[in-house]
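Sending over a structure as structure tokens; questions will come in a sec.
Every protein chain of the complex appears in place save one, which is left out.
Now for chain A:
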Amino acid sequence: MELGTRPFAIFSSIPSLHLSFFLLFKNILVHKIENENPNLPCSATIANRISSQTPPPPLSPKTSTALRRSSPIALFNHEIAESVRMEASIGRRSSPTQPKWRKVAYGGMQPGFQDNHTDESFLEDMIMNASVVKRDLLKVMLDSVSISQYVCIVALVVLVWTYTLRSSFNENSLMLLDIILLGAGFFVFLLTAEMLSFDLLLSYVLKIFFFITGVYFLSPIYHTLTRSISSDSIWALTTSLLVLHLFLHNYSGSTVKAPGALENPTFTSNISLNASIVASLLIASRLPSRLHVFAIVLFSLQVFLFAPLVSYCIKKCSFRLHLFFSFGLMAATLFFVYKLHGLLFVLLSGILVFVNLLGPYWLIRIQEYKFEINGPWDEAKLCFNITE
């Protein structure tokens, strides 16, 4: 998935920061050159004047490929750098007897050149937009389906919580729901698994058994955990934890390690998982009986831990199936939310439209302002893994 692990962050803060930074950068350069040196002719005009007479210095291959890919602003900055270089070269051409300027720091001031001399090689090692990928609108839209799918899953969990708190669901139907989910999840997992063995299955069953027993024995503690806290605080805290969960969730993989998954879960995805678990425990502690608590904690944990894994397996198996599953899920969620509350329905559909249509469009639009600068001043990256 091209979109990266934190699409919301991509959509919101960082590009705008980048964008403003580079717009600023553009403004200031123009301003500096035009306003601050009224006695000096503007470098850009010099560049224009001479560009008709002398051919511009050839671009290095790296720079020119970067240039082809770069944005209007990048082009603009490149022009500035070019004009600076040209100015320097004009200065040099006027006195051909001078020794050549060298990019060295030793040996004191170079004869014939001031310390503020700007050579034509100035910024020639600068590489622009070296690692920028060109994104395709359709692909970004399809990729963002994973996000809306997960948002719907979380919305469904919240629905179940609400109905349980309103006592529309009793503990037996909750337990039934748990069992159905577990069975369905296992079924999908088995269908999509590449290699199966009895040992693997046995280990899964054992783990799930331990897990369920643990939750069962801990449920009395959860039941009384937040008795002294008011329900309003619990709801507020749960909402903010869920928002945090959605923001930091790893949409491109699964925090619970899928068999065959290579990379380890990241720090943020772990925080996200923990936020969701705390949220479900907070909700569970508002419930009337221990069995309720057990059922709801089991349900939430199943969803938060294993739903990403299951959807990851589905996506890996067939992308088309993944799309069908997601759209089905979205329709179902919208229907249930509509039955619950009109305003929430509007909110959720707004989020879905934003994530699937507006967000990708926006991302593609602001792509053209993407402007990366690399050069010899960058910190070198180590080409091997550091194992602490």
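Annotations for the structure displayed:
The definition used in the following text is that a residue touches a chain if its C-beta (ideal position, glycine included) is under 8 Å from a C-beta of that chain, and two chains touch if they have at least 3 such contacts; residues count from 1.
The rule is short, and it goes like this: contacts and distances are computed from a predicted model.
Its UniProt record calls the unshown chain "phosphatidylinositol N-acetylglucosaminyltransferase", which is the correct pick from "Elongator complex protein 5", "General transcription and DNA repair factor IIH subunit TFB5", "DNA-directed RNA polymerase subunit" or "phosphatidylinositol N-acetylglucosaminyltransferase".
Counting over the whole complex, chain A has residues 14, 17-18, 20-21, 23-25, 27-33, 35-37, 43, 84, 103-109, 111, 114-116, 118, 122-123, 125-126, 372-380, 382-384, 386, 388 touching the chain that is not drawn.
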